[in-house]
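Following: one structure in structure tokens, then a few remarks.
A single protein chain has been removed from this complex, and every other one stays in its place.
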Amino acid sequence: MNKVVKNAEEAIADLQSNQTLMLGGFGLSGIPENCINAMVEKGIEGLTCISNNAGVDDFGLGLLLKKHQIKKMISSYVGENKEFERQMLSGELEVELNPQGTLAERIRAGGAGIPAFFVPAGYGTEVAEGKEVRVFDGKPHILERALTADFSIIKAWKGDKAGNLIFRHTANNFNQPMGMAGKITIAEVDELVEVGELDPNQIHLPGVFVQRIFQGVGYEKRIEFETTR
Amino acid sequence: MNKVVKNAEEAIADLQSNQTLMLGGFGLSGIPENCINAMVEKGIEGLTCISNNAGVDDFGLGLLLKKHQIKKMISSYVGENKEFERQMLSGELEVELNPQGTLAERIRAGGAGIPAFFVPAGYGTEVAEGKEVRVFDGKPHILERALTADFSIIKAWKGDKAGNLIFRHTANNFNQPMGMAGKITIAEVDELVEVGELDPNQIHLPGVFVQRIFQGVGYEKRIEFETTR
Amino acid sequence: MALDKTQIAQRIAQELQDGYYVNLGIGIPTLVANYIPEGMDVVLQSENGLLGIGPFPEKGKADPDLINAGKQTVTYLPGSAFFDSSFSFAMIRGGHIDLTVLGAFEVTENGDISSWKIPGKMVKGMGGAMDLVAAAKNIIVATTHVDRNGQPKLKKKCDLPLTGVNCVKKIVSDMAVVEVTDKGFKLLERAPGVSVEEIVAATGAPLIIDGEIPEMQF
Partner (left out) sequence: MALDKTQIAQRIAQELQDGYYVNLGIGIPTLVANYIPEGMDVVLQSENGLLGIGPFPEKGKADPDLINAGKQTVTYLPGSAFFDSSFSFAMIRGGHIDLTVLGAFEVTENGDISSWKIPGKMVKGMGGAMDLVAAAKNIIVATTHVDRNGQPKLKKKCDLPLTGVNCVKKIVSDMAVVEVTDKGFKLLERAPGVSVEEIVAATGAPLIIDGEIPEMQF
């Protein structure tokens, strides 16, 4: 069983146009930079991207947007990206906005074999349109469906060659649940270590969920809003 | 904000007869020994206990059973306990058996504000009786409801005074999700440390879920089936 | 005189209680963190996966792996914990957060709130706001009492797309502290120097005014 691939190009070699992808990260924190760049290079199109945000104009998913490689986004917050806004308002880009927690839970549910579940978020809003409403304990809830993807492309801090992953600080965010929900999960990591080097009590995402792994290079780790004291 | 209590007696001081409790552990591994003993001592009755197992005749929840303090058990596996079997067959004890994964997910859902969700487990069996069936992606699923409790009583390895918990090996099991689902969660730990001593990337259950914590004493940590090479 | 943003934050900070776990939205709500009373334990949650937000980092110490829900670089405190987004919203949805403070475009007398979308104009998305308002035990809105055009933001009915219904418990504006009761808006406090009449005039729904309305104390 060899999960280690050489680089992003090899990791996404069989990724095709019109597939559905999950891409980890919150804002620009914890995004799979190497794979995004490789996807831009590869030029595949018509992608449905499930990602909490859409990057900025010149970094992250913004790069794929600029080249019109994305057909549809499923996200919770897509500000900070003028090209995104333009494509959405012009109808070039299909956008499905989800409450962030609902999005995260739909992804976790997809990985956990739970096809649908009830949540209170969005009841009474346009998010609830067309969805089943049911009252539990006196409070109305809406039925939400799970999400899965052809590929989940995630970024972790440390990973071992068996695919076990550890995330760092708030760069975990959507990476962990997305890692559970891809038919194929590709993990790029800051540091790839040998099997046995990670403490089994500290694994955030066990290797069973990860099909391909590589140590990324040249991480830019851009900061969106650097704020200091 | 002081979450630290002196001992099990103080932790369960306001626990009352006829309440619903979640008790962590799998078999005898990771059970809250101190609190169970204190409950036996206190003599409260009519309890509904949500626990994967029911201990053995002379240890763990078996001690509460022996004194007829439990009215109802919600569990997945209750073998290895003759008194349990006797009380169940005689009708003294009400028992609701759940598939283990459904039980774990019902508990997690209770803590996560998800009142109901669909799972495939149990479809076509007596577990599905009276439950809504719905087909998703060609596969039938049944609707399961979340579980919560007046008190969740759990056991962790290390905890800090802010209630952050780390579990060890397979002694985590039901402790982590149960810790999320109690109106009041009581954690007993092998080792209670100062705030700041635990690595924030390694916390299994953040302190927000834990209302009371204490360092337990005299752990017996009995092994049910000692098996060696 | 109407409060400035800092004073709104200061007044909201008076709502905090020892042991509270709090989620502060972007904008004025974030400023509340600066006024947590000395000696009071309040833990700040960031829905992108941090319990125990610390102050902004020192210059040169910003860490791209450590941001808040507004994507600003932050720090963490002793006793903090990091977790993934699904777990973070389990925490929120499960009712484990004591107080949420957020901004709004409009709030109604029955506690509805619109805060995320201006059709045809602003399409950034709801982020975590819908989850927060649907689940927090206590929701306080921090806002100006009227919008840029002088129109009331406290209304009978929202004109903009809703973020949540029947959820806001209290509004702290630059002019007043208003409670959302079963019977509608109830005026609790006035900003220093602002009259009840001025508040009534600036509010788009009836205000329950029960006896003398005290000025806010700072």
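To keep things simple, chains are lettered A, B and C as they appear, and every chain counts its residues starting from 1.
As a convention for this text, a contact is a pair of C-beta atoms (placed from the backbone, for glycine too) under 8 Å apart; a residue touches a chain by one contact, two chains touch by 3 or more.
Everything numeric in this text was worked out from a predicted model, so none of it was measured.
Shown chains touched by the undisplayed chain in the intact complex: A, B. Within the full complex, the residue among B:127, B:149 or B:162 touching the omitted chain is B:127. Among B:8, B:21, B:50 or B:104, only B:104 touches the chain that is left out of the view.
In the full complex, chain A touches the hidden chain at residues 1, 108, 110-114, 160-162, 164, 180-181, 195-196, 200-201, 203, 206-209. As for the chain not pictured, it touches chain B at residues 26-30, 52, 75-80, 85, 88-89, 95, 97, 99-102, 104-105, 107-108, 119-127, 157, 167-177, 204, 221-229.
Definition applied: only the chains that are shown with their structure count from here on.
If touching chains are joined by edges, the resulting network of the protein chains shown connects every chain directly with every other. Between the chains A-C lie more C-beta contact pairs than between any other two chains.
Chain C has its Cα centroid 28 Å from the Cα centroid of chain A.
Averaging C-alpha coordinates per chain places the centre of chain A 33 Å away from that of chain B.
Among all residues of chain A, those that touch two or more other chains are 105, 119-120, 167-169. In chain C, the residues touching two or more other chains are 76, 82-83, 89-90, 92-93, 135.
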